[in-house]
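Sharing a structure, written as structure tokens. Questions coming.
Every protein chain except one is present and positioned as in the full complex.
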Amino acid sequence: METLFHAAPFTGYVYPNETVIPWTVLIAIYPYLTGLVAGAFTMSSLYQVFGMERFKPVAHFAMLTSLCCMLIVPLPLLLHLGQPTRALNPVITPHITSAFAIFGYAAGFYVILLLLENWFVFRPHIVAQAKQRKGPLGWFYRILTLGSYDLSEKAMHYDRKWIFALAIVGIPGAHGLHGYVGFVFGSLKSREWWSSDLMPPIFLFSAIISGVALLIVLYAASCRLRKIPVDQDCMKGMTYTLWGFMMFALLLEAVEFASLVYRGREGIEVILEYVAGPLIVPFWIIQIGICSVIPVSWLTFMIWKGVKGNALISGTVLSALLVLVGVLMMRWNVVIGGQEIAKTGKGLLTYHMPFFERESAVTAAILLIAPFVLLSVAVKLFPPWEDSGVQRD
Amino acid sequence: MTQEGIAVEDKATELEEAGRRDFMRLFGGVLGGGGIALVAAALLPEAAAVADKPDIPGYDWNKHHWSFGVDATKCIGCLRCVEACKVENNVPKDPHHFRTWVERYVTLEGEEKTHIDSQHDPVNIEAAGADGKYRFANRYKDAKVDKAFFVPKLCNHCTHPACVQVCPVGATYKTEDGAVLIDHTMCIGCQYCVQACPYGARFFNEEIQATDKCTWCYHRITKGLNPACVEVCPVSARVFGDRNDKQSPISIFLRNNRVTVLRPESGNAPNVFYVGIDKEVS
Partner (left out) sequence: MPKHITRLLLVIVLAAVLAYVGKQWLTVESFYRFGHYRGNSVAEIASDKPKYATPKSCETCHAAKYAEWSRGVHNNPEQGKVVKCEVCHGAAGGRDKNPNGYNSATGAEHPKNLKLEIPADTVRQCTLCHEQMPGRPLQQKQIVVATHAGTQQCKVCHNVHSPRTFVGALASTSKPGNPAAGKAIAADCAACHGKLGISEDASIPSLAGQTEIYLADAIKAYKKGLRKDETMMSMAKDLSDSASENLAAYFASLTCKSAQDGETPAAARGQVLAKKCASCHGENGISKQAMWPSLAGLSKPYLEKALKSYKAERKNGMMNNIAKNMSDADMADLASYYANVACR
């Protein structure tokens, strides 16, 4: 029989019921994925809404990435639920005072928005394919056209207006969705590690940097796979974007941590004991040292010296990879860290991640890879590249 | 009035209510939506006056206001309450899932830090010997103890329960008579409520894949019995009763003692009142 639960070892005093840690690695994966969604969407909005032409090479790619991540977002939650068959209950009888009840609606709304925007963006491609292709794939495209092959200037004008409107709605949508994830943690008064008004903006900015970093990596990888040169201007723009948002993100996190320590409320001794002990490797060394200080200094150096060419690309991509790991560690340190500090304020627990189980390292790894498998299929069905031969705005 | 008399009367009210429900359904069908309330209020003024209540035989939740008291100065740490609760409510017997538990606070001479332990401490698990049996190991018998006491803990059935606030589906709720209950058939097992409770009173019951916690033995108190933990406490450290009854044990307890609650700053407004707990207890 499968072990029903794992009792976490502890030091000091923790409540008896706390020894079973409620939220596992999957709940750390969940905000990471929504963060990628929000970040990638921000990247595409910079072009769609703010008209930054230099981001045109990645704009549609970003939209597709955002959608692929978003389709996986509900999975970690679903796998975490004790009663996955009742997963629709929060939508059927939503309890409006609960941040989780909003998830069904916010995520649902956002998925629809992403689908619509992608549909409008790729409509010319869909129509073209519907005309050419035969077989099941042809049917797939023909259903997607909704029976209208209208690509007239008038129709395209309508589409552009829709794309713009959806992108504008999408900005508060994506950021709201992710800010709310921060609220899920920040609004809980039971845990000092989480209970903070700064949680939503911290989640938001770390989301944006993770999304930008993801696009940097994916864009560079896609160029290499497609054997085309990387657009220097676009890459430089993303370098600036990453650097700028990282400044905000790091500042917010520093302010949050400083005020937590400065307020020094009940239980601060244990929090400091935690920060100075179990957190040394995951927080100070990995998240702050390797994955924040190094990339931010590197990016600063490259911007200051005006590095160009392959040096800029490899530097930015490596920094972006570090940032991706850093944001994942940040989610881990928030979600798991918050639960390792006991509610009693007098003890610490240790979470052990199982390897093979419903909520384990393997599941987490699969969920982290899944969006990219989806993406690799999606780019085949809906090529987001400028040179893919379809006339676009 | 005889027992039979009450039963007959209850039956009559039930039939009356059933008739009333049918009537309202008919009107609802004809007039639809928001009209129901208006019509019902106009045609059946007494229907609005009689507050609706769950179908519990011989019990009206509008007439009770339950509260719980703990006199920590009396507790001897025998853990009969913990064992009784596990049997009465079919709680998993391992030492990591409790609807109620007892904490021990011990300060040794010359030490500033208080030693706290409870049923999940490895030393106490060993002393208990088996799942479902609980006992405090006499680990401080040879130490120079400056101060020591026991504190029973349970769900506080708060007036503003954080757990109910965060439940996404309405699987947990506060009743009219003051208990916070869990509907295991609605719970999706997200454990957000487990996180939200500042008292660690909630746990995830893996056997039923739903969250679980103390109900003040709602199935007992609605039958005129005490909660199981109160029933078995040999020293009356636990007190339970109806605050609408001025002579109930809890009314007397609250009148005669200066009481405190756990973590008042949380704003949850607990309804378990403590006497004789120290500054470390939270």
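Letters A and B mark the chains as written, and numbering starts fresh at 1 in each.
Definition applied: a residue touches a chain if its C-beta (ideal position, glycine included) is under 8 Å from a C-beta of that chain, and two chains touch if they have at least 3 such contacts.
Everything numeric here is computed off the predicted structure, so don't read it as measured data.
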{"item": "Given B:Val70, B:Ile125, B:Cys158 or B:Ala171, the one touching the chain that is not displayed", "value": "B:Ala171"}
{"item": "Per the touch definition above, residue among B:Ser67, B:Ser118, B:Asn205 or B:Asn268 touching the missing chain", "value": "B:Asn205"}
{"item": "Chain not shown: contacting residue from B:Asn89, B:Gln195, B:Thr211 or B:Ser248", "value": "B:Asn89"}
{"item": "Sites on chain A contacted by the missing partner chain, in the whole complex", "value": "88, 91-93, 95, 112, 116, 119, 123, 145-148, 150, 152, 154-155, 158, 162"}
{"item": "Interface residues of chain B (partner: the chain not displayed)", "value": "52, 54-56, 59, 61, 73-80, 84, 87-93, 104-106, 135-136, 138, 140-141, 143, 145, 148-150, 170-173, 175-176, 181, 183-186, 205, 207-208, 215, 217-220, 222-223, 225, 228, 231-232, 234-236"}
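Definition applied: only the chains that are shown with their structure count from here on.
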{"item": "Where chain A and chain B are represented by their mean Cα positions, the distance between them in whole Å", "value": "40"}
{"item": "Contact set on chain B toward chain A in their complex", "value": "94-98, 101, 103, 116-120, 153, 162, 165-171, 186-192, 194-204, 206-207, 209-211, 266-267, 282"}
{"item": "Residues on chain A engaged by chain B in the complex (per definition of touch)", "value": "4-5, 7, 12-20, 22-23, 77, 80-83, 86-87, 89-90, 92-95, 97-101, 103-104, 184, 188-191, 266, 339, 343-346"}
